[in-house]
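The complex appears here minus one protein chain, its other protein chains still in place.
Then we have subunit A:
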Amino acid sequence: MGNSSSLMLRDEEIDEISRDTEFNRNQIVRLYSRFLSLDKKGQGYLERDDFLNVPELAVNPLGDRIVDAFFTLAGDNEQKLNFRQFVRILAHFQPINRGKKNVLNGRREKLRFAFQMYDLNKNGYITREEFKVILNSMVGANITAEQLDKIADRTIEEADGDHDGRISFDEFCRAMEKTDIEEKMSIRFLN
């Protein structure tokens, strides 16, 4: 109960966040109420479990990878996400505005989120094993282990420019060159 006052969002904060992330006021307020509904324990920050309580996320094969990426990108070793960080990361998925300078939601930033999801040990490279883990969680039940290996090998080969057996962030970006990331990795945040 005593925490509730510190949970309330002050106007200056809203403006700051708005400047930082380019969300407008209404969107931020909406996201704030979402944040509060996720933060069931009322701690003022989100933990991993809070995310996994979202029912659809639990069924999503990449669910825990997404959550993982959230925490990694927040740069927080304590695995706690405050509202600022929450909004900041969601800002990555705003549609790209051709007129404005896209700091958070540019192509590279979107790709970095995707990359983080793959890179399990956070060393800046996706190895064959890490890729197999992801592929397995997406497809695994439906194909044999041999097919999984082949698909993984094939995909790594395609992207691996310097043939070191793993994919760096630059190679990842280059592999995604022709994909319309701007459209695929954007969602419309309602006003």
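Here is the rule we use: a contact is a pair of C-beta atoms (placed from the backbone, for glycine too) under 8 Å apart; a residue touches a chain by one contact, two chains touch by 3 or more; residues count from 1.
In this text, contacts and distances are computed from a predicted model.
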As a check of understanding, state which of "mRNA decay factor PAT1 domain-containing protein", "TATA box-binding protein-like 1", "Sodium/hydrogen exchanger" or "Ubiquitin-related modifier 1" is the UniProt name of the chain not shown. "Sodium/hydrogen exchanger"
So which of A:49, A:129, A:153 or A:170 would be touching the chain we can't see? A:153
Using the touch definition from the top, which of A:25, A:40, A:108 or A:184 touches the missing chain? A:184
Had the left-out chain been drawn, it would touch subunit A at residues 31, 34, 37-38, 51, 54, 56-57, 59-63, 66, 70, 90, 93, 95, 113-114, 117, 134-135, 138-139, 141-143, 147, 150-151, 153-155, 157-159, 175-176, 178-180, 182-190
